[in-house]
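Here is subunit A:
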Amino acid sequence: MAKRIEVSDLNIYYGNFLAVEGVNVSIEPRSITALIGPSGCGKSTFLRSLNRMHEVLPGARVEGKVVMDGQDLYGADVDPVDVRRSIGMVFQRPNPFPTMSIYDNVIAGNRLNSKRMRKAETDELVERSLRGANLWNEVKDRLDRPGSGLSGGQQQRLCIARAIAVEPDVLLMDEPCSALDPISTLAIEDLMTELKERFTIVIVTHNMQQAARVSESTGFFNLNGVGQPGRLIEFNPTEKIFSNPDEKATEDYISGRFG
Partner candidate 1 sequence: MTATKAPTEPPAQQRTVRRPGDRIFSGAAKGSGIFILLVLAGVAAFLISEALPALTAPSDEIPGGEGLAGYVGPLILGTLLGAVIALIVATPLAVAIALYITYYAPRRIAAPMGYVIDLLAAIPSVVYGFWGLAVLAPELVPFHTWLADTLGFIPFFAGPASTSGRTMLTVGIVLAVMILPIISAISREVFSQAPALHREAALALGATRWEMIKMAVLPYGKSGIIAGAMLGLGRALGETMAVAIILSGGAGATVNLISNSNPSTIASNIALSFPEATGIDVNTLIASGLALFLITLAVNMLARWVVNRRADFSGAN
Partner candidate 2 sequence: ACGASNEDSGSDSGSGGGSDSAAELSGSLVGAGASSQQSAMEAWQAGFEGEYPDVQFSYAPEGSGAGREQFINGSADFAGSDAALDEEELTAASERCAGGEVFELPNYISPIAVAFNLEGVDELNLTPATIANIFNGTITTWNDPAIAADNADATLPATAITPVHRADDSGTTENFTDYLHQAAADVWTAEPDGVWPLEGGESAQGTSGVIEVVTNTVGAITYADASRAGDLGVANVAVGSDFVAPSPEAAAAVVENSPAVEGRGEYDFAIEVNRLTEGTGEYPVVLVSYHIGCVEYDDQEKADNVKAFMNYVISEDGQATAAENAGNAQISDTLREQAQGAVDAITAAG
């Protein structure tokens, strides 16, 4: 049930500070969209506005429209809780619940929706999600231990397992691999490629190879200077962005090509 997301004229504020300005973009279903750009240009901010996580911060608000399959996510009758349930998120810093075991962390989201799940069902779900996040072998013997006892990379994979366990329509990932080793990164990238058959995936990454490797479309954010709002400079198929971008700024950024 992947979904198309249409963003029009989106301005994103922190209080009175306009952090991101005038974004218009259409994110294709069943694809991976990568967002790249220098630090502070508003990639995370934009990403968080897609599942209304932005408004969790005091004073934060948006103007404009984010339409998913015809429905305005910021419509008056839309509950942000429902939005987030169908648009999952993985954060830059791993954040497993420290008070829950690894097992409980994975099914935390599912527990919310359906009170009762059979043990066999959850066991299966936990294994499937942890395998998907390439973590199963490392933790299968200590599912009842706290998730906070894992290393950074392991924790991040646990978070990914947790996010995919609720089977959202869209998965937002904010530099999910920045704390991962190559093997885990590879596994996650494979997983993304697999998941995009069914889900819409948006990923923020600093790693241009990663963007080039996994994504169908790439958006390049930039900002003119400190205190200025970030803007979506270019949004194009990944191939085009990396071979023949429309914008000079994109080319400049890409051509300092490295890792």
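A word on the picks: all candidates are chains of the complex that A comes from, given by their letters.
In the analysis below, a contact is a pair of C-beta atoms (placed from the backbone, for glycine too) under 8 Å apart; a residue touches a chain by one contact, two chains touch by 3 or more; residues count from 1.
Values in this document were obtained by computation on a predicted structure and should not be read as measured data.
S.K.: Which numbered candidate touches subunit A here in the complex: 1 or 2?
M.R.: Only one option touches subunit A, namely 1.
S.K.: Within the complex, which stretch of subunit A touches candidate 1?
M.R.: The contact residues of subunit A facing candidate 1 are 51, 53, 56, 58, 81-82, 84-86, 88-89, 91, 93, 95-101, 108-109, 112-113, 145-146, 148-149, 159, 162-163, 166.
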